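The structure under discussion is supplied below as structure tokens; questions concerning it will follow.
Left out: one protein chain. Kept in place: all the others.
And now, chain A:
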Amino acid sequence: MILNLTMPPLADVEAGMTVHALHAAPGAPLAPGGRLLDIRLDLAASVQHDCPPVSFHRIVVRQRVWLRRLLVTVGQEVPLWAPIGLFSTEPDEPVDGPVAGSLRVSVANVLVEHDWA
């Protein structure tokens, strides 16, 4: 079964979402709780604080899958609902078949090495 992942809503306002880190490569098996990627969330476009509202969020898979195709790179801005990757529930099933549904993920606000650049 082929599953896709699109950029989930991380905020309830317009936000810039950029890939900060990738934790898995194509072909990698992912168990429930496996880390996939970190997103830098910048609310500056809609929230005009003096202190830039920037936070980092880790997307974690909630089901056993194989990452088959990664459609984003580090530093890439990814709009809401834009495709991030394709996954399969078996290691070698054709990835070009119809998408059966969305990958189940969870998201957590994470701390990065430094609070600011």
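Everything below uses one rule, namely that a contact is a pair of C-beta atoms (placed from the backbone, for glycine too) under 8 Å apart; a residue touches a chain by one contact, two chains touch by 3 or more; residues count from 1.
Keep this in mind: contacts and distances are computed from a predicted model.
J.: Since a chain is absent, check the UniProt entry for it and pick the matching name: "Multisubunit sodium/proton antiporter, MrpG subunit (TC 2.A.63.1)", "Spore germination protein", "SGNH hydrolase-type esterase domain-containing protein" or "Xanthine dehydrogenase subunit D".
T.: From the listed options "Multisubunit sodium/proton antiporter, MrpG subunit (TC 2.A.63.1)", "Spore germination protein", "SGNH hydrolase-type esterase domain-containing protein" or "Xanthine dehydrogenase subunit D", the omitted chain resolves to "SGNH hydrolase-type esterase domain-containing protein".
J.: Which candidate, A:Met7, A:Val60 or A:Leu103, sits in contact with the chain we can't see?
T.: Only one of A:Met7, A:Val60 or A:Leu103 touches the chain omitted from view, namely A:Val60.
J.: For review purposes, identify every residue of chain A that touches the missing chain, sorted by number.
T.: 10-11, 31-35, 47, 49-53, 55, 57-58, 60, 62, 106-111, 113-117
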